[in-house]
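Let's look at chain A:
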Amino acid sequence: MTDYHLVIDGATAEESWTYLDDEAPLSDAPSIISLSRLKDEADTLAEHSAPLGVILRADGLGKTDLGEDVRELAPFIDRLALIAIHFPAYRNGRGYSAARVLREEFNFTGQLRATGDVLYDQWAMMNRCGINAFELAADIDLATFQTALGELSGAYQPAADQNRGALWARGK
Partner candidate 1 sequence: MYRYDEFDHKLVADRVNQFRGQVARRVSGALSEDQFKPLRLMNGVYLQLHAYMLRVAIPYGTLRSEQMRMLAHIARKYDRGYGHFTTRQNIQYNWPALDKIPDLLDELASVEMHAIQTSGNCIRNVTSDQYAGAIEGETEDPRIVSEIIRQWSTFHPEFTYLPRKFKIAVTAHKHDRAAIKLHDIGIVVKQNDAGEIGYEVHVGGGQGRTPFVAKKMTDFVPKAKLLAYLEAVMRVYNMLGRRDNSYKARIKILVHETGEEEMRRVVEEEFAKIDASNMLTVPQEEIDRISAYFAPPAFDSAPAESATFAQAQADNADFARFVRANVVAHKQDGYAIVNISLKPIGGVPGDATDAQMDVIADLAERYSHDEVRVTHEQNLVLPHVKLDDVKTVYDTLATHDLATANLGLISDQIACPGLDYCNLANARSIPLAQEISERFADLDRQYDIGELKIKISGCINACGHHHVGHIGILGVDKKGTEFYQISLGGAADENAAIGQITGRAFTEEDIVDAIETLVTTYTDLRADGERFIDTYNRVGMAPFKERLYD
Partner candidate 2 sequence: MAQHAAKGARFQAVTANRLSDGEVVYFSADNCWVESFTDADIADGAEAADALLARAMPDDFEAHVLEPYLFEVLEADNFYKPASVRETIRAAGPTVRLDLGKQAEVKAE
């Protein structure tokens, strides 16, 4: 059981993934592992056939607390079915750039998930940056989620979604 419920591409979805500790052995179930494990066990993982996901952590790393570098995922992109971006605090927006890099620079097409401190007023921005899966608190229903996504009816600028942005769309 999880303490969240999952919304993928705007619809309620069953959780089929498990976050694995670095020490826990891999199974045949879809697993989300750390970036360091992904790098350390690259050779073994190449043989592993079950769907693989990774979590990009944002806090507690190094003196300046920057978080992991999304571009370290470059060699593994084709191997990954899911990338979870951890938001340590809703105010920490570093993960928005990670999401866009994954979608637009690496053309990642798998599940891009927001985890951590992910709240109502940030969902729409995350969605525009290419995040398509959200771990929502148990008491939030789907209608609330959809309301949040629709609060602003348009956008001025392109991002990772289909919205081209008014600066480009006007006169078209």
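Criterion applied: all candidates are chains of the complex that A comes from, given by their letters.
The rule we apply is simple: a contact is a pair of C-beta atoms (placed from the backbone, for glycine too) under 8 Å apart; a residue touches a chain by one contact, two chains touch by 3 or more; residues count from 1.
This structure is a prediction, so every number in the text was calculated from the model and none was measured.
Evaluated over the candidates 1 or 2, chain A touches in this complex the candidate numbered 1. Taken in their complex, chain A has these residues touching candidate 1: 63-66, 69-70, 90-94, 96-98, 100-101, 104-105, 119, 121-122, 124-126, 128-129, 151-159, 166-168, 170-171.
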